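Below is one structure, written out as structure tokens, with a few remarks after it.
The complex is shown incomplete by one protein chain, all other protein chains being positioned as in the whole.
Which chain is which? They are A, B and C, in the order written, and residues in each are numbered from 1.
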């Protein structure tokens, strides 16, 4: 996992005077589009996080390759970014290691901390490096139950509630990182979980937010490979009414 | 309020085969950057919503001007958008009216519903049209308490929890629309509320998520005018430790 | 006419070390896309010029509105721009006036000349301000004679030769500004010329470069209005084999 942090962004947004909000929104969105493209070319996945702190999943890539993203930002945007790369057995640990690389180099708002680049590895069995699990969730019949039916304000809140409950559960129970990716979709990067774990997650969300999710799960050497399998599995869910697809296939699909 | 909805987006993302996730993420982010620029030029504000359903606040503008955004998307992107514009006394009602314009024209995933454009107005006193209130919230010392201290996964969850509690409260108590805008910032579009209402909102978030917010409030003929005042007021909060600034100034600042 | 000049761009491209060429190319293209969008929203036209010096045709707009473009660039790109706006009876004079505004403020590569904004007007009869003539040229059967037939290197050279001969002629004979706009298209901003002038221009290009052009001409209060008419007129040329269309209609079309 890589953490991409805009350097000194808070101060920049108000120097010399508060910058126009829509310009900031555009800048942030463009930066994320850039990261997503960059990471996508390398078969990874990217999440916008808090925009000033974005997250990339780049298994199987040389950490040094992230420096190219720093260069692109420096040459194309009015801000610079620091990048921490962490490797560990769980996504949360990896992101923790990445976070600490940046924190150790100084505050995100320190004016002498620019374009930090750090790589950290937590004790990691060799075989663990090679596979990542991606779970792609969406809301069962979101169009029929939300988009075409309720106020857009409420549809957004409902999806956000489901996302937050899911992400919190997966973080606490399985050291996973889950993120909203648009529409009614949430993608989680996980350790190797079984169908029961996903069933529990879906049940948790249903109870906490009254939203019914389904999930496709894939596993592979890169986030893209795993995620593509997850998307295909989710398509099968949509077509067949299965709620969980792609792991422990016999158990999950019956 | 305007609701911008990508036409038939769900089917498009999987036709002829599931498209690459990072390409979808880039596309969505670019579309939002485009909307934010477009709306910003017109002194409005835009929120990414669920990305396939984005929201714009465009008080004081001719609703017809939104057609220019439809044209831009048609000419620059592989998708088209439908736009509903609603006017009402509260943001949620306005967004509801906008939503209904689109829902009445057919399903978001219907293949014969493309580039719908609708304008609705709910009984609206003339004076109400002229002013909008923007409240700009952020987390007290987010850099020190979150960014520089905890795992980025947990920092994101904390901010999202605070955002969701705030947005849910403001929607239920005050028919307001609140949205995360990056970092630790949340912007709400509200009716004309007093300091007590904001105090209650901040207290609610503190109790529900243990996150301490501060807020600057502005009021003006456009979201940009109101929002700029709100940002300036928030700067004063940051400098002085005041929690609420910009409304009922005497009461709020003491 | 407005001249948009990147501040201190030469030094920036090699500081602290020569920047990656493809990053510079992307940056320049994005900046022009931004200008073209910005100007398009205001019913003007933009030309990429030399990329570090771009040109906009913004008749009928308040010169002050160009400051918004400076702000956008400052907030979204790693460079800043200076803008000179000139008004005169011919496009070349107007661009000359705009150029002098910037030259008077210091060298394009001076490190203390940033975000200059200047407006100049040369003695201009009131009625002249209100109309602009746009001529839209393309190569007769470019697809059949160039794209589908010759080496792409030669097709590009042929179109560039025709463009340069046309632009040089129109500048010398009619104080007009002509620019390549992609494919086999050249757009000229002109004073109010008659069909004979365009016939002479086409003849000149045929003799100098052996390329046969056709042209649609429009006139209106903004470049967009005039240009739309020009494009429609050019469509008629394509369909009917007429070489000049849209001015002095009786004379030109017979």
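Here, contacts are C-beta pairs under 8 Å (C-beta built on N, C-alpha and C of every residue); 3 or more make two chains touch, one makes a residue touch a chain.
Keep in mind it's a predicted model, so treat the numbers as computed, not measured.
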Contact residue for the chain not shown (choose from C:181, C:217 or C:237) | C:181
Given the full complex, what residues of subunit B touch the hidden partner chain?
-> 19-20, 23-24, 26-27, 30, 71-72, 74-78
For subunit C, enumerate the residues touching the unshown chain of the complex.
-> 3, 5, 9-10, 14, 18, 20-30, 32-33, 36-37, 39-40, 44-46, 48-53, 55, 91-92, 95-96, 98-99, 103, 107-109, 143-144, 147-157, 159-161, 163-164, 167-168, 171, 177, 179, 181-184, 187, 224, 227-228, 231-232, 235
Determine and list the subunit A residues touching the chain excluded from the picture.
-> 37-38, 41, 68, 72
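Quick note on the criterion: only the chains that are shown with their structure count from here on.
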Subunit B to subunit C, mean C-alpha position gap in Å, rounds to 38
Express in whole angstrom the distance between the two chain centres, defined as the mean CA positions of subunit A and subunit C.
-> 44
Determine the centre-to-centre distance between subunit A and subunit B, using the mean Cα coordinates as centres, and give it in whole Å.
-> 22
Residues of subunit B that touch two or more other chains: which are they?
-> 37
